[in-house]
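Input: one structure, supplied below.
As you look at this complex, bear in mind that one protein chain is not there, while each of the others sits in place.
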Amino acid sequence: MSVLESMRSFMRRDQVFDFLIPDVPPNLDLTHGVILYLENLNVSFDGFKAINDLNLYIDDGELRCIIGPNGAGKTTMMDIITGKTKPDSGSAWFGQEINLLDMDEPEIATAGIGRKFQKPTVFEQHRVIDNLELAMAGDKRVWPTLTAHLNSAEQDRINEILKIINLEEHFSRRAGSLSHGQKQWLEIGMLLMQNPKLLLVDEPAAGMTHQEMDQTAELLTSLAGTHSVVVVEHDMDFVRSIANKVTVLHQGSVLAEGTMDEIQNNQQVIEVYLGE
Amino acid sequence: MTLLFTRQHLFLRLFFFCLSFWAMGHPCLATEDNSQLSHGLSQLIQGNFQRKEEAVKIIATSGDPRAEQILQALLAGKLYRIKRKDTLVYKEGKGKKVAITSVLTGESLGTVKKRAIKKITINNAIRGKLHGQLALINLKNPDSQIRLQAVNKLIPTLSPKSAGTLETLLQTERNDKVREALMTARAIIGLRDTEKPRRLEALDNLQGNLTPSVKNELIRLLTEEQDKEIHNKAQATLNGIQSKIKLYGLIEKLFFGLSLGSVLVLAAIGLAITFGVIGVINMAHGELIMLGAYTTYVIQQLMPNAIGTALLLSIPAAFIVSGATGILIERTVIRFLYGRPLETLLATFGISLILQQTVRTIFSPLNRSVSTPAWMSGSLQLNPVLSLTVNRITILVFALMVFAGLYMTLKKSSIGLQVRAAAQNRSMARAMGIKAARVDALTFGLGSGIAGIAGVALSQLTNVGPNLGQSYIIDSFMVVVFGGVGNLWGTLVGGLTLGVANKFFEPWTGAVLAKIVILVFIILFIQKRPQGLFPQKGRAGA
Partner (left out) sequence: MVVLKYLKQDRGGMITLGLIALLTIAVPICNLMVPEGNVFHVSTFTMTLLGKYLCYALLALAVDLVWGYLGILSLGHGAFFSLGGYAMGMYLMRQIGSRGVYGNPLLPDFMVFLNWEQLPWFWQGFQWFWFAMLMVVLVPALLAFVFGWFAFRSRVTGVYLSIMTQALTYALLLAFYRNEMGFGGNNGLTDFKDILGFSLQADATRVGLFIASGVALALGYLSCLYITRSRLGRLCTAIRDQEDRVRFIGFKVENIKLWIFTFSAILAGVAGALYVPHVGIINPNEFSPLASIEMVVWVAVGGRATLYGAVVGAIMVNYAKSYLTVAMPDAWLFALGALFVLVTLLLPRGVTGLVRKKEVDA
């Protein structure tokens, strides 16, 4: 009878109990070609509006530069996308399905958003390859991490990234002993190890020599296409060398958007930059 | 046999007679003769309790100025008679030889062996009577305070017979408080009246009366009263009184909580400065409080005759002692550890051990007690169920004053401005020409000095010992965390809230569990609001 049936449905081998289904966010859905939607965001600290009705859309595979004077809300915007700061109102979606505001930093990182900080933050006590190994995409739960061992595929992946970030010779050096520019690269390398779909890169050219800067620009442009890249930068030459689309932030909202040339001739932008 | 006894008796009397001559040089004579008093006294000497009971009344109503002293002595068990003789004396001192004083003349009769005198014993019935009679005597005392006490004492022993006395007293009484007490007494008697309207009127007069006897009397009335109307009214009155008592109980608890809170604020506010401004958690903070308490002790030892002045002097002295110690700690240890908070915590803990052991070596591990000056002792009796101790009120006010002083210092003075600048942005402050090292040392000194002042206040509440500070460090830190780091208002509100919460939990859970509950609460609170009650807002730094 139905008892037997319900027993059977209860014991079905091809299904697990609901509570055993891991709580994974839905897959990244890019059907509309837009990877990041920020809509009507507002954040205020102690009455100061750091983000004021911000709307920003990033397309899949795009390389976008964001510029703006100090206090324009660039870092705060990144904090919101990566889950570090929760906005007072507004919405932030990653693709069509993933609501970033419901997730914490690790969940957002695993969902496919990597972030490089303004100040290079690498694990200075660890070797370069350890830094990359720790950042590698994979099972990030506690027990699997305890028993994890590098297999050859993973080893190859690390070598590949080492090559991309020009640190092949330094693989066993302690990260703390790298130069400032090398640390920046290592951090970008760590982002790449995560296999992100969207990279948020905060001031990648700071403290770099011209040669290093060129290499960084080359690296970022090569990443675009397969990844979406958002670069926040102050150095206009650097921005010009990589960007085809630039967004100007001012007082927490978007002031102008367009190609570098358009931006440079925009009257409002000139006022903001030169008027102060 | 009888003859022998009498002779012996006579002999002894003679002996004592001579003895008193020898001791005093002249015979004891009543300076003022009052026949009723003498009659009473002679009654008192009789062994019989019933006679004594009558004697008490006779003495009390004699109107003699000595009567009160005699009855008091009788009550205290200090009234003796010389054996085999009718002379009544007061005994003073203890041991085999005691000094005696004549009851009638008030003159000293020298010392005698204790065996030679015999106590005038009383029983509980007489004791009750004595209380009542003494109160009646005091009712006519010129001091209104004593009269008030007398009325209050009289109230539990009232009988309808006293009604007349009360009426006469009411006619002459001018003092409001005494009048009020007398009215209460009259109303209580009214409750026992056989006539219904009188009882109803009495109930009206007793609305909201907090005198303890009123409550008892109402409870008695409720069990005995037959009349429905009166019963209901009495019940309503009783409920009114009880809810009022509950309210005052709440107020009292609130006061105790605020008092505890003020101590917490005092202890924590120095920590709030050192932790909030320099970001240093000073585990020796408790010991700086202890140093302040010991400073109070030492100054009081130096000026044993001027306790009040010594206490006032201790405030600046403790500030200087603790503040200097704080600056010393900052200059020799902490400044090498800036930016390494956990190491600072360990190093300052080491310092706290050294300070404790130093004090233990100098002052011994035993607790010392610091005396409280007269103007800080006693209590403020607001009504029969609510009295607030003066020292706690003083400390509450003192804590608020210290808070206000500190707040003004930080807000208005130039050093305060520098301190706040350094707290917000060290490197910027340095760029503006503020000598960060000097500001750090001064800030630390300020925080430590406040800890010393807290020690002065604490010495008035507890014994002073080497472990005094230890118990406050955790509590102080909880206050700072709860209130929000770097925010003086937070510390004030946090301290007072925790103090009050502690006192309100206590009756449910006991003191120890109350503490645990609060700890757990703070852990949960930080879960919800990691920045405390009053967070310092700012952009989350990358």
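Each chain gets a letter, A and B, in the order it is written, and its residues are counted from 1.
What we mean here is this: contacts are C-beta pairs under 8 Å (C-beta built on N, C-alpha and C of every residue); 3 or more make two chains touch, one makes a residue touch a chain.
Computed from a prediction, not measured in an experiment: that's the story for all the values here.
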Per the touch definition above, residue among A:G95, A:G114, A:G181 or A:P204 touching the missing chain: A:G114
Candidate in contact with the missing chain, chosen from B:A76, B:A125 or B:I354: B:I354
Contact set of subunit B toward the excluded chain (per top definition): 281, 333, 336-337, 341-347, 349-354, 356-357, 360-361, 474, 477-478, 481, 512-513, 515-516, 519-520, 522-524, 526-528, 530
Positions on subunit A where the hidden chain makes contact: 82, 84, 104-106, 109-110, 114-115, 117, 121-126, 130, 133-135, 137, 140-142, 145-148, 173-174, 176-177, 190, 193-194
